[in-house]
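Of the protein chains in this complex, one is absent; all others appear in place.
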Amino acid sequence: AEMVVGFAQVGSESGWRAAETKTAKLRAHQDKVNLRISDAQQKQENEIKAIRSFVAQGVDGILLAPVVATGWDSVLREARDAKVPVFLLDRQIDTSDPTLYTAAVTSDTVLEGHMIGDHLAKLTNNKCRIVELQGTVGSSPAINRKKGFEEAIAAHPDMKIVRSQSGDFTRSGGKTVMESFIKAEDGGKNICAVFAHNDDMGIGAIQAIKEAGLKPGKDILVVSIDGVPDMFKAMANGEANGTVELSPDMAGPALKALIALKSNGTEPQKWIKTPSTLYTPATAAAEYKRRAPLY
Amino acid sequence: MRGSLVPLLITVGVFLAGTLACSLEFPHFASTLVLGDTLTDNAFLGVVAVGMTFVIISGGIDLSVGSVIAFTCVFLALAIQRHHVSPWLAFPAILAITAGYGAGMGALIHYFRIPPFITTLAGMFLARGLCFVLTTDSIPISHPLYQHLYLYAIDLPGRGKLSVIAMIMLAVVAVGMVIAHRTRFGANVYAMGGNRVSAEMMGVPVARTTIMIYMLSSGLAGLAGIVFSFYTSAGSSLAATGVELDTIAAVVIGGTLLSGGQGYVIGTFVGVLIQGLIQTYITFDGTLSSWWTKIAVGILLFGFIALQRGLAILSARGTRAVAA
Amino acid sequence: MSATSARLTRLTNIPGSAQLAALAAVLLGNWLVFPGFFNIRMVDGRLFGSVIDVLNRGAPVVLLSLGMTLVIATGGIDLSVGAVMAISGAVAATLINAGTPLVLVVAAALGAGLLCGLWNGILVALLRIQPIVATLILMVAGRGIAQLITAGEIVTFDDRGLIALGTGALLAIPVPILIAAGTFALTTLLVRGTALGLFIEAVGANERASAYAGVSARVVKIAAYVWSGLCAAIAGIIAAADIQGADANNAGLWLELDAILAVVVGGTSLLGGRFSLPLAVAGAIIIQAMNTGILLSGLKPEFNLIVKAVVVMAVLLLQSVRRRD
């Protein structure tokens, strides 16, 4: 019979998230898996409910994109008791008992921050006054990307984050905050670069820079993380200077591993790491064409 | 029959109809497992909704509950996990803190005549802000109490289990019913919702009652926070966002009037179950995209409310018409 | 009472003095945290400065609060405005990308807002569903509808005309400010130039008595929700034009709370009755000035909400103390 897999997805709060859902469906179709997606609307309660109901329905496996890192122990225990393998997508969880889940397919969000930090250091000869557009306060990508970035620039005494505010991972948030940063830093003259925790905020920042009569990518450098198509477009136009791609294909490897586990009992690797790749304006135009259909 | 009991019966009827419809559609639906899960999953909502019922019956509203739940979780995680405080000390402490927080809001509402909507909105901002200030990390709680709580669940016939937090919720509902209908405080709450000025003229201690109402609501939000922390064994500053609206919806679906003066705690309980039913339906369906999920929640919400209104109008035709 | 304090009392009895005092205080606070706050210069033929930002960024909330004032004055509330913004933005973005002329695009987006308002009005006025829940339905579902229109993506566009509605300038003044001001004038004309304002206040203060005096509460309420939907649609177009894309998930997110806050800070009671549009606008600007001030202050984002809570409470306490004197 066809394999039934439940996917507890966070929501569709960003373009990247939508792409992740889209690829998951694609991969499920390719692998002939009946994928049931439950959209939690950004609420952990709803994800927990979804997992419970997947267990109640007796699915063959569960994919979980955890909205936060903590708080999964008891529901995962129920899944384990019911012998349903659980794969974590795009985020590790914080638990004392790693046997609660079968495997995790994630990128390394701290590493992403680190990579883009290194990239910026290279672009600016280790000397830069940076403004930072944070993601939603308290969300783990925001925490980890900030951490990685700060690690990277810590090595360079002349690189400093001079202002940091939350743009809530949204375009308008990024634009509004950037607008104020420009005013606060002498019309933008004192800003060397902006680091946005995701591409959407980065794109908002680009608009704010333009409206202030400055050139994004030149007067103020723009770097961010995610690798959504619009950012490649901006890079192709010379308005941004780099992004680290977070692969939206998390479900693919997870489904492969699940099928292997079910068909011949192959224990999967505990951490299936997806690659984090830095992209620069040099390849942007080609990359844009390549991934536009995915989004 | 007393006119005001009708909405309650209608709510129950609507819930039963919804459950029946789901059971016919999904084979696994009608089981004690789903029942137990629904009670467990909505335990925190049930607890906080009981408090909200009192607030709304009194003619007020409390938007701060979601943030208070988050604050409670973060506080507990920090205290128990990072500072190794015994839960048995941390629980009363946080209940006292949240109750005090509610008392403060109640005092502002009463003494400065700032509308509850706004006072508690500021309360919502403040409590969430305090979470961030305490910590932006999400912290797992690995205290043995949290680890072993699931062992104390009561087995239901079939595969279902009645978890500790579900029992807490049922107890809160029961106590809430007693408070609402069998105490002077309860009567005073209804009186204030009926007409604050009249209530004052009739000797209701309005100041004390207002403060106690918001104390109760925040205190129960604190208890809901404890329940939530059991539910997730963690504290995260982003927890329970938007819960205030879910709670208000549950209370109103349960037949309580936002204009105050009318409502039943047990109705709220049914309202919570209806909210749970909507969510369960959506997860059982499993084919909805993110946007269809939202639209479906809206449609189901509308369906329940419209059904309720329709039945209410029908039953009003049956009894003596009360002038519009 | 001394002569000066008597004069002071008379001064503070003027309606709106509390709001203006609060606005002055917030602006002063902004100036203290950021001395360049009042600097204005020209960039690309457009006024540029923090004060302009306050007005420009405040335009959506101002727009929302205009409609919200009328709804609240009827004794209702409209939680759906944020979602309506998302819908109208989504409609505008998808249509413009389909090559529709700008005028039709704007008309369609406004039409979407009007329909949303009509839906709310029907639920509240005809089906007599309580306003909070009635509009909660559209608040939840509306964002879904917007995403349905955009297929869950941020639909970007590069039509110069549409973009100009969010980022253009006329006579050096940013277009959103002009649109907000124009809508304010239009709303004022609508309610004060006709008897609608009186009817709204009457229905909000005592629906039954107004009905017995021949005022049709249904029409009045539906009109208020429709206007609120329209204002939200305008705000939605501006928001989309501003970021050159329709972000169905985040456009106007939680903005309904800011709008309600603005109306209440503007002195309109949530119980309905008397309302003031100019003071609601003042309320919206106070809130935006506060938000901008937080961004300029360089404070850590963890403190944003705390500052907001404290400032809001301070403003309302000030008003409350005034009232009781």
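First chain written, first letter: the chains are A, B and C, and each begins at residue 1.
The rule is short, and it goes like this: a residue touches a chain if its C-beta (ideal position, glycine included) is under 8 Å from a C-beta of that chain, and two chains touch if they have at least 3 such contacts.
Definition applied: contacts and distances are computed from a predicted model.
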The chain not rendered here carries, per UniProt and among "Phosphoribosylformylglycinamidine synthase subunit PurS", "Fe-S iron-sulfur cluster assembly protein, NifU family", "Sugar ABC transporter ATP-binding protein" or "Transcriptional regulator", the name "Sugar ABC transporter ATP-binding protein"
The omitted chain touches B, C
Touching the hidden chain, out of C:N97, C:T188, C:N206 or C:S320, is C:N206
Per the whole complex, from B:H28, B:R113 or B:R182 the residue touching the absent chain is B:R182
Only one of B:S142, B:N195 or B:S315 touches the unshown chain, namely B:N195
Omitted-chain footprint on chain C covers residues 193-196, 198-199, 201-202, 205-206, 208-216, 220, 273-274
Note that chain B touches the chain not displayed via residues 2-4, 178, 181-184, 186-188, 190-191, 193-195, 197-205, 261-262, 319-324
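Definition applied: only the chains that are shown with their structure count from here on.
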Top of the farthest list for chain C, CA-centroid basis, is A
More Cb-Cb contact pairs, comparing B-C against A-C, go to B-C
Taking each chain's mean CA coordinate, chain A and chain C are separated, in whole Å, by 33
CA centroids of chain B and chain C: separation to the nearest Å works out as 30
Each of the following residues of chain C touches two or more other chains, namely 147, 152, 301-302, 304
Among all residues of chain A, those touching at least two other chains are 11-12, 18, 21, 137
In the complex, the residues of chain A that touch chain B are 6, 9, 11-12, 18, 21, 36-39, 41-46, 48-50, 52-54, 56-58, 68-74, 77, 94-96, 136-140, 142-143
Within the complex, chain C is touched by chain B residues 108, 112-115, 117-119, 121-123, 125-126, 128-130, 132-133, 136, 245, 248-249, 252-253, 257-259, 289-299, 301-302, 305-306, 309, 324
Given the complex, residues on chain C that touch chain A span 34, 36, 43-44, 46, 48-50, 53, 57, 147, 152-154, 156, 167, 239, 242-245, 247, 249-251, 253, 292, 295-296, 298, 300-302, 304
